[in-house]
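Shown here: the complex without one of its protein chains, the others still in place.
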Amino acid sequence: MPDQVLFGIEAATNGLMAGVMYSLVALGFVLIFKASGIFNYAQGVMALFAALTLVGLQEGQVPFAHLINAIFGTEVHHFGWHMPALLAILLALAVMVLFAILVERYVLKHLVNQEPIILFMATIGLAYFMEGFGDLMWGSDIKKLDVGLIQGINATIDETTYNWFGYGFYIDNLDISATIVAAILVTVLVLFSQYTKQGRAMRAVADDHQAALSVGISLRFIWVLVWSIAGFVALVAGIMWGSKSGVQFSLSLIALKALPVLMLGGFTSIPGAIVGGLIIGMGEKLFEFAIGPMIGGATENWFAYMLALIFLVFRPQGLFGEKIIERV
Amino acid sequence: MLYREAGDFKTSYAEDSQTFPIVIDRVGYYVVLAIAFGVIPFLINDYWANAVFVPLLIYAIATLGLNILTGYCGQVSLGTGGFMAVGAYACYKLMTAFPELNIFFCVLLAGGVTAGVGVLFGLPSLRIKGFYLAVATLAAQFFLVWMFNKVPWFYNYSASGQINAPERTLAGIVITGPHTEAWAKYLFCLVFVVLLAWLARNLTRGNFGRQWMAIRDMDIAAEIIGVNPLKAKLSAFAVSSFFIGIAGALFFAVYLGAAEVGEAFGIQKSFLILFMVIIGGLGSIFGSFAGAAFLVLMPVILKNVLVGMLGWQTDIAAHLEFVIVGALIVTFLILEPHGLAQLWRIIKEKLRLWPFPH
Partner (left out) sequence: MTQDGYTTPDGRKIGSVVMEMKNITLRFGGVVAIKDISFDIREGEIRAIIGPNGAGKSSMLNVINGFYHPQEGEIWFHGARRAPMKPYEVAYQGIARTFQNIALFKGMSTLDNIMTGRLTHMKAGIVAQAIWKGAAEREETANREAVEKIIDFLEIQHIRKTPVGRLPYGLQKRVELARALAAEPKLLLLDEPMAGMNVEEKEDMSRFILDVNDEFGTTIALIEHDMGVVMDISDRVVVMDYGKKIGDGTPDEVRNNQEVIDAYLGVAHD
């Protein structure tokens, strides 16, 4: 096989893996959108915040250390413990649930019945708030996240492909674990929403708020539940991305990348989020590989958005969305 | 004199639909103009021009522009930064390609170029609605910034990839470049602000404005009563981009002097202007000024208080600013989705009836 094709396949495979990461974030969007009709721009910042919290807990950082030091002139930084990864993850999850409760109580409750675009803008505000809050709480330096996932080139794949084609593919172990985790997560979520009482209530709320209320489903509980799940998904995405490239501000930008994923897949479809993520992940790597060098590179910055834009012009409802019939 | 309408009878339709129907408002407006043109230029220094007045004026133009698109026509755009970049680079190319061309026209033409680009990226709005469109405008944002970064023609093949505003004069007064005086920067921007605010008011009070608002409030009904959605949306994109392009040109040529596209016109700028629109008030010209003033002044005040008076580190103040801005956005959307402009209206309403509650 010619080298170019092999490089192409390698790029595509890595693109698929990156796509899984996009899908993970997109999944958080879809969940919240389905249950509350809110397009949660803050999803990416939630991932950042979750990862920050996780690292902070693990390292035993004192929350708001800088702020406290600035106000009281003290010099506190660390509690001096090192928490096991699993415990830290559980505590971080608890923080995300607490966050969900606070968001419901102080934001969502007051915005019932507002237009979707107002809600969207509110979540942009929420994202700003969380970004500043996370930085105040844990500091804005780039942090290393290590929860014991294996990193680096996967030797087995490298060897096998070398034996087959005479060229070893570079596939990161972390990407493989991310793919597996994402697959498990999706399966669990689908099972949850299809086969449990809360799942059914969630779908009912997604269909019609008023009707759901009238059969005795507590909207507020469902919202807390959904935002907690989204927080959980954000935590998982945060762990994966954080392990890969460190916990830093750019992590919140993956949320932006998830938007074109959603536009491709449709905002209401879980399979759509996954397929859309894979298409975008693979598409941008292949485009960068094939066309990028000719036009100056770094096409990943915009390729996904342009693809989604062009796609939407021809199919406004996305890949899996239902056809929109307008009425008066 | 009391703040009243009573006794002030309107005898023609033109009088009835004037911008400031109440005498005291009209007087106030002229007083503000007189101070802006006749007093501030004599008092202004470099700190006040660079920290407060010039950015305030430029952001006010951009906010007016986005408000026309989002507040009046209901099309949310996250591409403002990208469109400002178009204005800046168009202005730069015009300034360097035609050194004799008056800077005033360079800025105007830059607005025109941006209007064209805006229409191009506005085309999908005919098929895509709501936040799908908001996300689609991100394509404009990222693509434009990438293009200005990667295509050397735009920055005249300079080694740093930056663009630098050459020195240009207007009637013998230096307007751009490092030797510009504070009052010249200020006055040049002020002229644009007054001109554009007047245009915006005229456009929004008449037939075009009503068509935009009709599309915003109920697009299907609007089309059925005769609004051509293509014309209405694209004209909103064009006018809005014209304003934003001028803001971008001024931001680069007069305010910054030198710009790197990703830093000066990144996605953060898009959000900042959107926040100014929301906090100021969707669909309000006064609100555009209020929103811009609020978000320009707040960081200045925070910095002065926290860093200057309490001696905190700058980064803590910056983070706190994020927290406050975010919280304010949410608070405004909850309490008063129409922003500062609506608060102002309510105060005036109360004042009009004072001392009676109704």
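Letters are used for the chains, namely A and B, taken in the order the chains are written, and counting of residues starts over at 1 for each.
Everything that follows uses one rule, which is that a residue touches a chain if its C-beta (ideal position, glycine included) is under 8 Å from a C-beta of that chain, and two chains touch if they have at least 3 such contacts.
Quick caveat, the model's predicted, so the values are computed rather than measured.
Within the whole complex, the absent chain has one touching residue among B:A222, B:L274, B:A290 or B:V325, and that is B:A222.
Remark: the omitted chain is touched by one listed residue; of B:T114, B:S235, B:S270 or B:S288 this is B:S235. Looking at B:M213, B:A259 or B:V330, the residue that reaches the missing chain in the full complex is B:M213. Panel shows subunit B; residues 12-14, 17, 199, 202-203, 205-208, 210-211, 213-214, 216-218, 220-229, 235, 239, 283 of it touch the chain omitted from the view.
The rule is short, and it goes like this: only the chains that are shown with their structure count from here on.
Subunit A makes touch with subunit B in their complex at residues 39, 66-67, 70, 107, 110-111, 114, 116-118, 120-122, 124-133, 135-136, 140, 256, 259-260, 262-263, 295-299, 301-302, 305-306, 308-309, 312-313, 316, 326, 328. Of all residues in subunit B, those touching subunit A in their complex are 74, 76, 123-124, 127-132, 134-136, 138-139, 142-143, 145-146, 149-151, 220-221, 224, 267, 271, 274-275, 278, 310, 312-313, 315-316, 319-330, 333-334, 337.
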